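Apart from one protein chain that is not included, each protein chain of the complex appears where it belongs.
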Amino acid sequence: MATSDIQVAEHALQHHFADMEQQQETSTFGMWMFLVTEIMFFGGLFCAYLVYRASYYQAFVEGSQKMNIWLGATNTAVLICSSLSMALGVRAAQMGKPKLMAVLLLITIVLGCGFLGIKAVEYHEHWVNHEFPGPNFHFETGDPAHPATDPVHTEIYFSLYWAMTGLHALHMVIGVGLVTWIIIAGLGGAYSRAYFTPVENVGLYWHFVDLVWIYLFPLLYLISKKHGG
Amino acid sequence: MKQMQEEHFDPMSHLVPISLYVTIWAALMVFTGITVFAATVELGVFNIVVALLIATIKGTLVVLFFMHLRYSTKLTMVTVVAAIFFLIILFSLSMTDYLTRAWSTSLR
Amino acid sequence: MWKNLPLFPERASALAWQVDGLYFLLLGVSAFFTLLIFALILVFALKYRRSVHPHAVQIEGSLPLELAWTLIPLGICMIFFAWGSLIYFQEARPPKGAMEVYVVGKQWMWKFEHETGQREINQLHVPIGRDVRLVMSSQDVIHDFFVPAFRVKADVLPGRFTELWFRPTKTGTYHLFCSQYCGTDHSRMIGQVIVMEPVAFQAWLSAEGATGTLPENGQQLFQQLGCATCHRFDTQGRGPNLTGVFGKTVLLDDGRTVVADENYVRESILNPGAKIVSGFKPIMPSFQGQVSEESLMALVAYIKSLAQPQPNEPGGNHAPAPEKSNVQ
Partner (left out) sequence: MATAVQTVERENYLNSDYGIKSWLLTTDHKRIALLYLVSITAMFWIGGFFAMLIRLELLTPAGDLVSSDTYNKLFTMHGIIMVFFFLIPSVPATLGNFLIPLMVGAKDLAFPRVNLLSWYIYMVGAITALTAMVMGGVDTGWTFYTPFSTTYSNTHVMGAAIGIFITGFSSILTGLNFIVTIHRMRAPGMTWRRLPLFCWANYAAALIMVLGTPVVAITLLLVALERAFNIGIFNPQLGGDPLLFQHLFWFYSHPAVYIMILPGMGVINEIVTCFSRKRVFGYEFVALASIAIAVLGFLVWAHHMFVAGISVYAALVFSLLSYLVAIPSAVKVFNWTATLYKGSIRYETPMLYAFGFIGLFTVGGLTGVFLASLGVDVHVHDTYFVVAHFHYVMVGGMVMAYMAGLHFWWPKITGRMYPEAWAKLSALLVFVGFNTTFLPLFIVGYMGLPRRYHAYPPEFQVLNVLSTAGASILAVGYVLPMIYFLWSLRYGEPAPPNPWNAVGLEWMTPSPPPTHNFDETPIVTWEAYDYEHQPQEEVTVGH
């Protein structure tokens, strides 16, 4: 280990930890605990989705058939790619290569913004179609042969759709901010082979946000594609 | 054995080879393709089963490899399992109400 | 003295004794354990006080004791559980043939309508000894129908019917409370349940008078709202024939089945597309916002009357015999 590494590490060791190992394991464990709270946070929304889908099946089917499955799939792919570049970025930090890390994390940011952009396109589409819950909500299946059977509960589908994807998008925005911070700190020499915990934790966060989308995508877009038509 | 010791002392121990990351990434992309394709085929109740099964496989891959759970301490693993456990409690006990409400209507 | 300071609620329903019985058991067991703990604390605190017992004797614990005070309370609790559940199941299952009263809760009053058409506000007259089933819904927020003397209580929800039943066993006037907080005048959303001798109750009914029974009013609405153009009493209608449907299991379009109870009828009026009967098209318009809670109840009562074994009694001439209608 290079001496500069050790200096960075000593600088980063907080007074109440015995050594770097304890500090690193502690913060990673803390990050996991935080992700547990995030799981429960999204869990409340997933629970609402589950309950209402079980109760108003047909309305949810009609609502989800308005989703643009191709944009959704593209976004899934974009997020998976961003997770790869994030994982590689953390790896670069582990190896003590801040410049490589910065490049990889920059790719992550670009992909993350790409995701948000595509999401914005979808949001815009729903917005102009009056598929935003509230007083202006109006729902048509788009197929005159099959008029909307239960628009009241389709509105609930859209309420949950906006709440779940909106909360997810908010997490993405926060994630982009965090990764930016990591890049700046990393280029400033904050991390080394001996100390890269913040990089690792932001990575965990990013992958978690990816994970949420991995479930949102099938639940909101896919599972009713071929039903009830 | 040597690796075990290193894992304890060196933070670089879970330096996962790039090839593994790329493999996981490829698997995730393939599964995404499969799940989108499966959604366009009429499978009845199996549409949802397939979609959630694939999502769970993808999620597991992300957690195990991208998030390094496979190389983490037992404590971290227990933490993840506990979160899933309480999530299932939230879902299942809520559903005991919604799924059995229809049983208890009194008939005239 | 006790008249001015009552310490126990009156008991005026068939179920009240059961609830009180369990309550007394709970009270007895609780009193026993409370006194036991208090006595033990007191005795130990005095007997082993520092001045007379300067050196503590260290005791690690005792597995048999731990098991005892885990398993014994568990066993006692299971008795409570079984008894409490039995009572709850009786409360949840109104007996057949109960007299029905429709209840609407709104901020901040109770509105009642008897099957025979009499309407009341904040007062409910019922005969002694007869099972009474309330079908309740709320026009705004959640309310709760609570008669302490009957030991019954049920939330009254907007958007859905809930039910509650009791059999009064003692004449008198009893408190009716709203016990789910519902806004400004929550504490004034109170009323009386008046239990009368059957003869007196009949006299009250006829003195009160009514413009048509509830099913009759419902039938009128059924015509006015145009329901009858599609829901005809033959197999030619664009909507299902509703004769004899109430209480039966209905096969839906998507293969599921549903029991046609009060809530199903309600949902079918307000949100017809949600559960389409097999073989019919989702063409019925929603009546959301067009029918009041009271009208809904009249319609439900009418549709219910179409399934009664004695035809011509409420509905008049064109309710045919129910048996024939099941052909389709």
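By letter and in written order, the chains are A, B and C; residue numbering begins at 1 in each of them.
Simple rule for what comes next: a residue touches a chain if its C-beta (ideal position, glycine included) is under 8 Å from a C-beta of that chain, and two chains touch if they have at least 3 such contacts.
Source: prediction; values computed, not measured.
S.K.: Quick one: which shown chains sit in contact with the chain that's not drawn?
M.R.: Touch partners of the hidden chain, whole complex considered, are A, B, C.
S.K.: One chain is left out of this view; which of C:Q180, C:S268 or C:S295 touches it in the full complex?
M.R.: Result: among the candidates, C:Q180 touches the missing chain.
S.K.: Among A:M40, A:I118 or A:A190, exactly one should touch the missing chain; which is it?
M.R.: Considering all chains, including the one not shown, the answer is A:M40.
S.K.: Which listed residue, C:V141, C:V259 or C:V291, touches the chain dropped from view?
M.R.: Only one listed residue reaches the unshown chain, and that is C:V141.
S.K.: Quickly run down the residues of chain B that touch the omitted chain.
M.R.: Touching the missing chain: residues 75, 82-83, 86, 89-90, 93-94, 96-101, 103-104.
S.K.: Could you pull out which residues of chain C are in touch with the chain that's been left out?
M.R.: 4-9, 18-19, 22-23, 26, 29-30, 33-34, 37-38, 40-41, 44-45, 48-50, 53-62, 65-66, 69-70, 73-74, 77-78, 80-81, 83-89, 91-92, 107, 140-142, 144, 146, 148-149, 151-155, 157-160, 162, 175, 177-188, 190, 271
S.K.: When the complex is taken as a whole, what residues of chain A touch the one chain not shown?
M.R.: Spelled out for chain A, the touching residues are 14-16, 18, 22, 25-27, 29-30, 33-34, 36-38, 40-45, 47-48, 51-52, 55-56, 133-135, 152-153, 155-156, 159-160, 163, 167.
The rule is short, and it goes like this: only the chains that are shown with their structure count from here on.
S.K.: Measure off the straight-line distance from the CA centroid of chain A to the CA centroid of chain C, and report it in whole Å.
M.R.: Here the centre of chain C sits 45 Å away from the centre of chain A.
S.K.: Write out the stretch or stretches of chain A touching chain C in their complex.
M.R.: These residues of chain A touch chain C: 56-59, 147-153, 228.
S.K.: Flag every residue of chain B that touches chain A in the complex, lowest number first.
M.R.: 8-9, 11-12, 15-16, 18, 21-22, 24-25, 28-29, 32, 35-36, 38-43, 47-48, 51-52, 54-55, 58-59, 62-63, 65-68, 72-73, 75-76, 79-80, 82-84, 86-87, 90-91, 94-95, 98-99
S.K.: Can you tell me which positions in chain A touch chain B when the two form their complex?
M.R.: Against chain B, chain A makes touches at 20-21, 24-25, 28-29, 32-33, 35-36, 39-40, 43-44, 46-47, 50-51, 54-55, 69, 73, 76-77, 80-81, 83-84, 86-88, 91, 94-95, 193-196, 200, 203-204, 207-208, 210-211, 214-215, 217-219, 221-227.
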